[in-house]
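Only one structure is covered here, and it is reproduced in the block below.
A single protein chain has been removed from this complex, and every other one stays in its place.
Lettered A and B in written order, each chain numbered from 1.
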């Protein structure tokens, strides 16, 4: 035990001596959460738009007024010709043009149906998408109001089936994602690098030729990173909770348990990588390509798994991050417990056992 | 009870690193493994320190088999790999304490063993190991390898890249350690260090060329060596290489070491030849052979024997 303690103390020295890495490890989650929370949101405000009004009647004027009244849009230009649309986009003055067809009011009264066109500048796809969604929803809102006074419902086309939630905050979706990425980084990449560093330095030779048992070396190397990962998880959750008022609906205990499970699965992966890499560089590349990219791309953090091609959906099942994101979203946002999440929890446990089993098989008590 | 190897062979893919190596190191002996980089020294060390399994042959360290008793060996030997494997971000003291703890001992417990070496680095005990000079790193690495009072000490190229002063001091330390009854196997690429060992094995291309005391290896040198010198060293070398009586000619310090094919060869013949080639300031005298002369002769014979 004394040997083991000495070993762990040494590991902490390594970590705290390397100030730069330490700053990155603790600064990164903060910066990422704040970045995603404030800057990279799908929300829009005060977007300039133009209107091409061919009817110029009372209904179109009311719609324009409603749009102006919202905090999302500002109608800055009125154009008279379709040809102007391209010019105005090219100048980058507006993000969208709203086009009312001829006889808008008449059509709505006579045919119960009128056409409106939303043309967006898609050079920034995300903005265009949001603008589209927001405009349609305003139109829909207007239509609903209108119909309250009507027996036969009026229809303003395009109809939208999109569901809009004005309170939707994208940061709630990002907190679980970022937590997953950071924990994967600290646990898997840092451990695999720290183990291969000893191989590169040649100190692994001395450790092997010492009474330390191989499992003591591995557990000793991994131990400090459990602490680092847990403190990172706490920082991220606190930021989400205090800065962005993210709800934690479910049980704190379950949240802690699942987080530790995920950390263990990532550590097991880190150990596995270090048993097959000889240099820090290989370990780094293997972790980045083999762990980080799938964690970011295939876990459902950024791209919804349901919209992936089938082969990728299948692959996503072997990524621990996918299960962890389901678990943590369930606990944080929906407040569900083990009675719903038992399956995902079991998957994580099975993965830990498998990865550790593989590492033990691969581990060498000698150099080759 | 020191170290013993029987017919050890080891290959990596297409490269044969060790070919049928057998020798014994007596208990308490300071044994040198002398050979250039790539001769197989490090592989041999790794086989003996249980880090590698040999393809063929058996070996034992302090009476324990390197394959079956590998755990026991790991508890009782000291190993200082090449490149002084230390933690560069830990201080001198932290490095020592770390290695002490993993061997279940303390710095104080075996202080008298490392005292002499440690006092030299003690003034820097709060300095990070990465900031030490080569000589200091070497001393620290030796302290770390000694901290658990090993019966057998393996030192793989402890003096490589270290200046002559530190090298000399290092060997003086080893000599003193020997009196504390520690068996030592030391490898080096510096031939002049051979004379400091009790016995040496000359190794090249994974093969042992010779095993004996340094003195006897020198005595066995088969030819007379002449120190030759003239005003133009390079031309002298080129002319002697063309000379039909030449067996070997190598630069050796300020002289060239010349040996002749002919046993009855005299220095007069050599001087005559050089004068004929218009050399000036000619000096010729008989030289005492060194381990390096023996090594070169043996290694040449070895490669001529179809290697």
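Simple rule for what comes next: a residue touches a chain if its C-beta (ideal position, glycine included) is under 8 Å from a C-beta of that chain, and two chains touch if they have at least 3 such contacts.
The definition used in the following text is that contacts and distances are computed from a predicted model.
In the listed set "ABC-2 type transport system ATP-binding protein", "Fe-S oxidoreductase", "ABC transporter" or "Cbb3-type cytochrome c oxidase subunit I", the entry agreeing with the UniProt name of the missing subunit chain is "ABC-2 type transport system ATP-binding protein". Counting contacts over the entire complex, the absent chain touches B.
From the options B:160, B:178 or B:267, the residue with contact to the unseen chain in the full assembly is B:160.
Within the full complex, the residue among B:181, B:254 or B:268 touching the omitted chain is B:254. Only one residue from B:28, B:63 or B:134 touches the chain missing from this view: B:134. Although one chain is not drawn, its touching partners on chain B can still be listed: residues 35-39, 133-135, 157, 160-168, 189-192, 204, 233-234, 237, 250-254, 292, 295-296, 299-300.
The rule we apply is simple: only the chains that are shown with their structure count from here on.
Chain centres here are Cα averages; for chain A and chain B they lie 59 Å apart. Residue ranges of chain A in contact with chain B, taken from their complex: 2-3, 5-7, 9-10, 13-14, 17-18, 201-203, 205-212, 365-368.
Considering their complex, residues 46, 49-53, 70-71, 73-75, 77, 79, 81-83, 85-90, 94, 97-104, 128, 144-145 of chain B touch chain A.
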